[in-house]
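For this view, one protein chain was removed and the others were kept in their places.
In this document, chain identifiers A, B and C correspond to the written order of the chains, with residue numbering beginning at 1 in each.
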Amino acid sequence: MTKLSLDKLNKASPQEFAAALGSVFERSPWVAERAASKRPFSDVRALLEAMKGAVKSATRDEQLALLRAHPDLAGKAARAGKLTKDSAVEQTSAGLDRLSPREYESFQDFNANYQKKHGIPFVVCVRRHTKGSILKQFAKRIDNNPEQEFETALEEVFRIAALRLDQAFEGADLGLNGRLSTHVLDNHAGRPARGMWLTLHELSADDEPRLIVRVQTNADGRTDVPLIFGRPVPIGQYELLFSVADYFADQQVALAEPPFLDVVPVRFAIAEPEGQYHVPLLVTPWSYATYRGS
Amino acid sequence: MTKLSLDKLNKASPQEFAAALGSVFERSPWVAERAASKRPFSDVRALLEAMKGAVKSATRDEQLALLRAHPDLAGKAARAGKLTKDSAVEQTSAGLDRLSPREYESFQDFNANYQKKHGIPFVVCVRRHTKGSILKQFAKRIDNNPEQEFETALEEVFRIAALRLDQAFEGADLGLNGRLSTHVLDNHAGRPARGMWLTLHELSADDEPRLIVRVQTNADGRTDVPLIFGRPVPIGQYELLFSVADYFADQQVALAEPPFLDVVPVRFAIAEPEGQYHVPLLVTPWSYATYRGS
Amino acid sequence: MTKLSLDKLNKASPQEFAAALGSVFERSPWVAERAASKRPFSDVRALLEAMKGAVKSATRDEQLALLRAHPDLAGKAARAGKLTKDSAVEQTSAGLDRLSPREYESFQDFNANYQKKHGIPFVVCVRRHTKGSILKQFAKRIDNNPEQEFETALEEVFRIAALRLDQAFEGADLGLNGRLSTHVLDNHAGRPARGMWLTLHELSADDEPRLIVRVQTNADGRTDVPLIFGRPVPIGQYELLFSVADYFADQQVALAEPPFLDVVPVRFAIAEPEGQYHVPLLVTPWSYATYRGS
Partner (left out) sequence: MTKLSLDKLNKASPQEFAAALGSVFERSPWVAERAASKRPFSDVRALLEAMKGAVKSATRDEQLALLRAHPDLAGKAARAGKLTKDSAVEQTSAGLDRLSPREYESFQDFNANYQKKHGIPFVVCVRRHTKGSILKQFAKRIDNNPEQEFETALEEVFRIAALRLDQAFEGADLGLNGRLSTHVLDNHAGRPARGMWLTLHELSADDEPRLIVRVQTNADGRTDVPLIFGRPVPIGQYELLFSVADYFADQQVALAEPPFLDVVPVRFAIAEPEGQYHVPLLVTPWSYATYRGS
């Protein structure tokens, strides 16, 4: 996708501006239209604030229409391929296009119950979540009162819009991206562990672990690129599996048979999608340590 | 089971002696009969050595008959309930009575191949093994030459006999028992972690983990009795699962939502069934370490 | 010293009882005399409570006299060899007999200032302290109001008496003894570190470290007896020095030249003289960890 240029949009006609940014707020081009009059914007953050301002100063009915313009999560529109392009990509990121029939049923029930109680669809910025944490959000938010949920839903709309802008513009940096990285130190030899295979899986309460990446450490004991970066790290449970015995066998270190440590699992959760999570492993054939680093 | 007294057996008639110990060597009472003449024995170890001596000085044909007196592992005799009482208990200890049809097939194939190549049944001291490590032994030993296997099988017979004696006698200590223990230190508060739930599972390549024990730490951060003791710790893969988040929540420690560490898995292998394995956890809400201790 | 027997004292004459225990409260045999009437005592704890009761129900003037019967710390009486035997041993335990002239001056000033403000000598149970922590107590307590200090001094008198009783009786266990121990795990080889030399020093702000013990680890990586036990562990700063490089060199482990880790210092403080302090070292040639264990 060609990235947008803020310079050009600052100078474009109101119509061109609205056309380029009309989909930032779901099926609600009026947000972009109203923000156009605030140009020029010094940076993407200023543009985002102007668009949020347009929503905040809109009438209650307009805001309600904006919320109702959002599709159900894993809903019929998704099944029928009737999502906006952005929504489709977003729902896919959290695995909502790969639900089992039973999970699909759960989502339909949740959607219906929520809509019935709050009069709006359940809106959440799915790029910040895994399937499991979306279900937890459902369970937690459904008991709020409708006014709280109206506000919460608008906040989630702003998060969705921020991420859409962040990805649309060349060089935007709205501080929305987290990072998950690792580092393996061989405390037996006193150096970075080079060439150790490791995998990262997303865990789920009901489902098989989902492989995110399988990669080998480099000469510095790190991966060439972070395990997750350039996007929010979805809230959820993860597991790193480090192939420790294979590594030490390659180093010609004598191991027990079977080796005391073989594949070492490190299980942890992400709570802040915009956070920097560093999860290193300090390891010998007989010991290891891990921690939240930075 | 009433334990035997070495004092009494030292003074018993040869017939009584042989009757009491006739089943120590599988369906081979002649071993006990010949050892009887070496009485008195100062301790159980001396008795064991005398019985091993009887086997070692027996004819090749007698030795062969002894080996052939052993049943197949998970074989037809087991299915038909035709094992000796000792063999039945032993095979159960390694889970050989709970095989899936596919596993049962594998064992039949292994048994047949081994018997065909080596002319004896596959003999292994199953109390020192898990199902997984027995299959590894099969795979490793089948390629030996028959003479090696004849010797190896006799060694395993001696291990079986030693464990049978060790359990039969009051106060015997033949050094056959290993130990697996744990200890949880709360490095956040600087004291033992009291009241943390943990489980120990035996892992298997093909099968579900098998729960061995679920227990809570005491005021010293330990379990009231070791996780495994008073018997060999079977060679195999194990996993401890420590309920870290529940523990810290009980301590009123503020945690992330979801907590960075929830259930912490520690996966390790036992290689020496007679060894002392101590696998502690040093833990805060954000870090942990483990190692083979003592 | 021959230990006392509670049984015998329960049956002794009041005079014998008072003679045996007259020195438990400094130069105040009336405490023992009054407690004699409460016999028999089921255990030493009950005896202690009876003696404390006698003090608590004494007149204010009697209590004041009891406090004033205590010598200055490192004072003129000590210099002149005029302490009671118990006081002399106690002051020696904290090194108050080995002060430099400058330190001696400091103690005189403190004693005089304290006496002037509070009308009593500065009373502290020195067996629970090092020189440094006594000076900290001085600095902290001098600013209390006299009534607080009167109470605090009585509490210290009770602690002194408890320790004197605890040592006087066969088999007494008043819970006054702490313990300091260590354990060295070789995470490079996955076993206890046997034969590592280590020293324990008491640290002091102004003075050279004072060697308490130099000892070698045994086959279990521990010392044959705890570093400090059977007495309170004095409040203060300590340092363990572990001869790590020598140990690994003995194990034929290849080390850098000079080795990355040579003598590893672990510096910590004791705050609870009655506590169990376990300070282990988990070590490889390239890493180590320590923590307050149990």
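Here, a contact is a pair of C-beta atoms (placed from the backbone, for glycine too) under 8 Å apart; a residue touches a chain by one contact, two chains touch by 3 or more.
Since we're looking at a predicted model, the values are computed, not measured.
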item: Visible contact partners (per top-of-document touch definition) of the missing chain; value: A, B, C
item: Where the missing chain touches chain C, by residue; value: 133, 235-237, 256-265, 267-269, 271-272, 282, 286-292
item: For chain A, the residues touching the chain missing from this view; value: 185, 187, 190-192, 220-221, 282, 289, 291-294
item: Missing-chain contacts mapped onto chain B; value: 187-190, 256, 260, 282, 284-287, 289
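The rule is simple: only the chains that are shown with their structure count from here on.
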item: Superposition of chain B upon chain C: rotation angle, C-alpha, nearest 5 degrees; value: 180
item: Distance from chain C to chain A - Cα centre to Cα centre, in angstrom; value: 58
item: Length of the line joining the C-alpha centres of chain A and chain B, rounded to whole Å; value: 47
item: Chain C: positions in contact with at least two other chains; value: 187, 190, 282, 289
